[in-house]
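This is the structure I have questions about; it appears just below.
Yeah, one chain of the complex is gone here, protein chain that is, but the others are all in their spots.
Entry: chain A
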Amino acid sequence: MNRYPLWKNLLILAVVLVGLLYALPNLFPQDPSIQVTGTRDNPVTEASAAEIAAAMENAAVPVKDIERLPGDKLLVRFTTPSEQLRGAEVMEQTLSDRYNSALTTSPDLPGWLEALNAQPMFLGLDLRGGIHVLIDVDMEAAVDQALERYTGDIRTELRKQKVRYLTITRDAGRIAVRFRDEAARDEAQQIIRKEFRDLTVDTGAEGANYFVYAALPPQIQEEVKDFALEQNITTLRNRVNALGVAEPIIARQGERRIVVQLPGAQDPARLKELLGATATLEYRLVDTEHDVRDALDGRVPVGSALYRERNGQPILLSRRVIVTGDQITDASAGFDQQSGSPAVFVNLDGQGARRMRNVTTENVGKPMAVVFIESRTVTRMVDGEPVKERERTEEVISVANILEPFGRRFQTTGLDSSDEAHNLALLLRAGALAAPIEIVEERTIGPSLGQDNIDQGFRSVMIGLALVVVFMALYYRVFGLVADLVLIVNLVLIVAVLSALQATLTMPGIAGIVLTVGMAVDANVLIFERIREEIRNGSSPQASIHAGYDKALSTIVDANITTLIAATVLFSFGTGPIKGFAVTLFIGILTSMFTAILGSRAVINLIYGGRRVPRLAI
């Protein structure tokens, strides 16, 4: 009686061993490291590893190891943090134009553990320090912008088809085109219907005016919003990558929000500046037919606009834009080969390249201007109230004659410094934000507080565990020791599952583990109390063990399932830290059921099973 078949014992043993294996990586020390990623033109290769090794050797910085990571990354390991910092300097000075590098730590795992894909627990920002930002995307503005684009397109199309209209306006979520007579309106309606299939088109009349109304149907609006959010995520990801943070998380949250998490980052001011920044370029032809002085007097010719160069010199540019920033697919900073001044090398997409080639072919010998546009949100105090304003500065940074037609790739000069060239290239590369953003939540945890949290969490788990272990051993003697053993195994299993799933461990998550430690013994308490009852009722020791486990089972399952319900609700409603608590609670309940029911039974069976036992030490 009370013997588990061999397969059952082996199964339990196997689970425990696998658990130990996956919990193991948490014991290894972390190497200070630098994570290196390539740029578009310079992917990371085997040669890069050699190149970095050479650069480090040149600067006499000892490198522990360089390894390639999946996703075209390199990991350069160092022995001490100060060597890591010196290494980062070397990267910055010699290789920063080709690689992005980020400080990180990486566990020094033996190969066989890495082969098993075993990793230490993934610590949340409250434990490792870092910046968490929640960003709200202005979806209404995205829809507005889409409507604005359609307004322009309709205007162009009607002109092209020579349909005469009076005005074209955008209001209350729709475009209204006004006509003098019905015939023109009907013709326009036909054209708009045909050319802009996405829009819902309607007609109306008010007095002597005839209207065509065009609006975005809800389904298209959703698409526009979705696209804006995805586009913003891409842009933000590109910008964040340039910051040099290892393992950044940029993810969509809900309908209109984006979460940005930067472990280890410590400068929230710089992050926020970069996230919100917008800078772009526009290429326009210079209006050489009219006189700037007339324009200065207020007679700006139709089709042209007055701009200023960086030195304040006024200049007339054509209103027609050749290419805009969103047609730029890549940009890098460097120096002009002839003059040696800072330059940005720009790559255009297919459409932009075609336009550029057409315009430059037609205008060889004429000057072309590059306009640098920067907009930022500034807050001013007006009558004690902060007022948000969008400030847009437009400057002509360079004017040069088109020497020969060009298309996809060319350079732009006229920037003040190589820093400016660097920043501009970064923002061009990252692309523009498709819709304005606003930061609605920020949580920054300094590294020392993170470490404090880890220490406090670890200490409370250990002391809580010790108290329970001592109590159980005193109260249930041999059975108590068995409960203690499975409790510790339970803790190992929780750590193993958290490590294997790479679920984020947060401070409330640690609290969840502590709570599970307290509650995990409940199953064993239920069983042991049952066994005692059976003994008091006069059953034999073996029968008492059997009946105790049997009768307590349904109670344990019922009680735990209800807690699982609470944990599930917590998980689905919670954000960040609360989710962490729910996850550890959930995992803890499952593992504790396994260890407290199957695990403890297996050990008890090994101790008492299959032989005559005069009495139980319970």
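Going forward, contacts are C-beta pairs under 8 Å (C-beta built on N, C-alpha and C of every residue); 3 or more make two chains touch, one makes a residue touch a chain; residues count from 1.
Basically, contacts and distances are computed from a predicted model.
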Can you pick, from "40-residue YVTN family beta-propeller repeat-containing protein", "Peptide/nickel transport system ATP-binding protein", "Caa(3)-type oxidase" or "Protein-export membrane protein SecF", the UniProt name of the chain not shown? "Protein-export membrane protein SecF"
Hidden partner chain, touching residue among A:Gln261, A:Thr280 or A:Thr444: A:Thr444
Quick one: say which of A:Ile397, A:Ala567, A:Ile587 or A:Val603 touches the chain that got left out. A:Ala567
Among A:Arg149, A:Arg180, A:Arg409 or A:Arg477, contact with the omitted chain is made only by A:Arg477
Residue of A:Ile34, A:Met121, A:Leu229 or A:Ile597 touching the missing chain in the full complex: A:Ile597
Interface with the unshown chain - residue positions in chain A: 126, 134, 136, 266, 268-269, 272, 276, 377, 379, 381, 385-388, 438-446, 448-449, 452-453, 456-457, 459-460, 463-465, 467-468, 471-472, 474-475, 477, 507-508, 510-511, 514-515, 517-519, 521-522, 525-526, 529, 532-533, 536, 551, 553-555, 557-563, 565-570, 573-575, 577-578, 581-582, 585, 597-598, 618
